[in-house]
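Here the structure is laid out as structure tokens; the discussion comes afterwards.
As you look at this complex, bear in mind that one protein chain is not there, while each of the others sits in place.
Naming follows writing order (A and B), and every chain is counted from residue 1.
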Amino acid sequence: MLGFIIQRFIQAVGVMAVMSVIVFFGVYAIGNPIDIVIPPDATQEIRLEAIRRLGLDRPLYEQYFTFLANLLQGDLGRSFVYNMPVLELIGGRLPATLELVLISVISATVLGVSLGIYAGYRPDSWVSKTIMAVSVLGFSVPSFWVGLILILFFAVHLGWLPAGGRGDTVMIWGVAWSFPTLNGLSHIALPAVNLALFKLAMMIRLARAGTREIMLTDTIKFARAAGLSEATILRRHLLKLISIPIITVFGLELGSTLAFAVVTETIFSWPGVGKLIIDSIAVLDRPVMVAYLILVAFLFVTINFVIDLVFALIDPRVRDGASA
Amino acid sequence: MTVPALSVQGLTTHFFTRAGVVKAVDGVSFDLAQGEIMGLVGESGSGKTVTGFSLLGLVDPPGRIVEGSIKLNGTELTTLSGSALRARRGREISMIFQDPIATLNPLLTIGQQMQLAIAAHERLGKRAALARCTELLTQVGIPSAEARLRAYPHEFSGGMRQRVAIAIALLHRPAVLVADEPTTALDVSIQAQILLQMRELAAETGTAMIWISHDLAVVSSLATKLAVMYAGKIVEQGPTAALLRDPRHPYTAGLIASLPAMTTPGTPLTQIRGTTPSLLSLPPGCPFAPRCDKQTEACVQKPAMTLDGPRGWRCFHPVGQTAGAPT
Partner (left out) sequence: MSAGPSRLALFWAEYSENKIAVLALVVVVVMILLALFAALISPQNPYDLANLSLRDSRRPPGFVGSGGYTHILGTDPQGRDLLSAIFYGLRISIQIGLAAGFVSLSIGTTLGILAAYLGGRVETLIMRLVDLQLSFPAILLALVIVALLGQGKAQLIGALVAAQYAYFARTAYGAAKAERGKDYIEAALATPLSARLVLWRHMLPNCTPPLIVVATVQIANSISLEATLSFLGLGLPVTEPSLGMLISNGFPYMMSGRYWISVYPGVALIILIVAINIVGDQVRDQFNPRLRK
């Protein structure tokens, strides 16, 4: 078990190293941000001085190592535009995004898996057919459009829920959260639904396919032959067996939802990192872009690492080092 | 005369597919006395596995039992409600399958899976349940059973897994165990061990067994009587020794002639020509007629079961007899 953890940890560090190289050279290979930092009418001296100050005159690999050394000390540089440490900038906005993403993915998973198992268990009932038809829609309709319709209906037409912003927050452990207050909840409702819908469709499909496959296996037939009730079979056998694909996808989706939050945050003016990155891309604020990408990569790697650990907990075959 | 453990009359199971009705089991009848072992032999697709599932009421849609009677210890199963039938599965009639790797849940310990099977039928204290599990595992030949209860299926070899499955199936000492090719996926040496053990278990516990196999040689070493299935019907049945020595149905004769052990060394093995017919489009009369050397005009009629003491066959031209019904 320990060997397994160490092995996966080393892999994770390796992936992070590769990602940092790709991200750094990807972002730094193009465009010249100096034009954004200094006014266009600045003299050549001011220009050169700024270039020197930002370290843009040195060779790229040197810049990378400086960047890496700083990164390891937790210093991701300063934003050209906001002129403040990137870490602080992103750190201040990350909780909003994480809150939104976690609420969406968790509710989509719980609801999606339940509906999907039902649809897989009774594939011919009209309820199942309705579930699947709706999930096809959720799959193909672009997320931003769903967001627009949600605003149009619930905020503009019915006036029940606010169309944007974060609302009241409560400080817990020095971080602002929306979910403990009613006003905060009303603000997070629409963006969370927006973000969750696509994931919901995916979870339904996954759970349905998994259920159909598992219910046809000899494991289930054998359990039935032993006289287990359907409820027990669903609870003890199916849920356990289906958790493996679900957890894999849950991890992947957590990462991709983090990225997709960019769209939702823009539509609902949700003050998270997604909106920050869109703004930074528009003005070529390199340190923020690099930091955001590194952060996303880091979260990806961390999620995968945690998922591997969860697997080891659930699946004895993984635990015993039989390579998955 | 005592009530047989299992009595099957005219069992008919059809699959209603888009391509048509598949008559997987078509009027199967047999009796099984307490502790008796019956071999159910046939090629793949002959309906022997579906017969097994029908007995437990586990036929998946689009299939269902359309006719016939299954009496288990005198109780009619085909008219029972789903929950009443479930209460009998595992307790009075059990089943084990071919592939022991696929039957056990890889994510639960052996102990957990056995306890689920116990809890399906009785409320037992934890200690009593553990004792029962240990006893059964020891009985099927698993060493240091108590420690092994905490192990997962992947920590067992294929043969050991099949033993675990057998232990689960026998937890409640059922009257009937349906074994669907349980040794086919195993090594020959382990197969022999398990066969021997099963015979002892049946004698010890009084559990009657239906041993489904495509391999006549394996079954005949174990079963006291045989039933040969072809295209959804039992075409010949009788005591093992008599049936092997003196087969009446040409198909049985063909099966025996194709066994290496049954022929004189040095003589070539014979094979039955042709292939199993599609269950969707069976010939109107005897289903074996197209492959049969003795086929005549009479074979366009469906042959009825001809009974002769403990033996029976469905053929107008039984081997070793003159045409017509025996006297």
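Keep this in mind: a residue touches a chain if its C-beta (ideal position, glycine included) is under 8 Å from a C-beta of that chain, and two chains touch if they have at least 3 such contacts.
From a predicted model like this one, the values you see are computed outputs, not experimental measurements.
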{"item": "Hidden partner chain, touching residue among A:79, A:97, A:143 or A:243", "value": "A:143"}
{"item": "Touch criterion as defined above, residue of A:100, A:131 or A:151 at the omitted chain", "value": "A:151"}
{"item": "Residue of A:217, A:266 or A:302 touching the missing chain in the full complex", "value": "A:266"}
{"item": "Hidden partner chain, residues of chain A it touches", "value": "26-27, 29-31, 136-137, 139-145, 148-149, 151-152, 155-156, 163, 252, 255-256, 259-260, 262-263, 266-267, 277-278, 281-282, 284, 289, 293, 296, 300"}
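The definition used in the following text is that only the chains that are shown with their structure count from here on.
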{"item": "Centroid distance [mean C-alpha coordinates] between chain B and chain A, Å", "value": "53"}
{"item": "Contact set on chain A toward chain B in their complex", "value": "216-219, 221-229, 232, 236-237, 240-241, 244, 314-317, 320, 322"}
{"item": "Interface residues, chain B side, partner chain A - complex", "value": "56, 58, 60, 83, 86-91, 94-97, 99, 102-108, 116-117, 119-121, 152, 154-155, 165, 168-169, 171"}
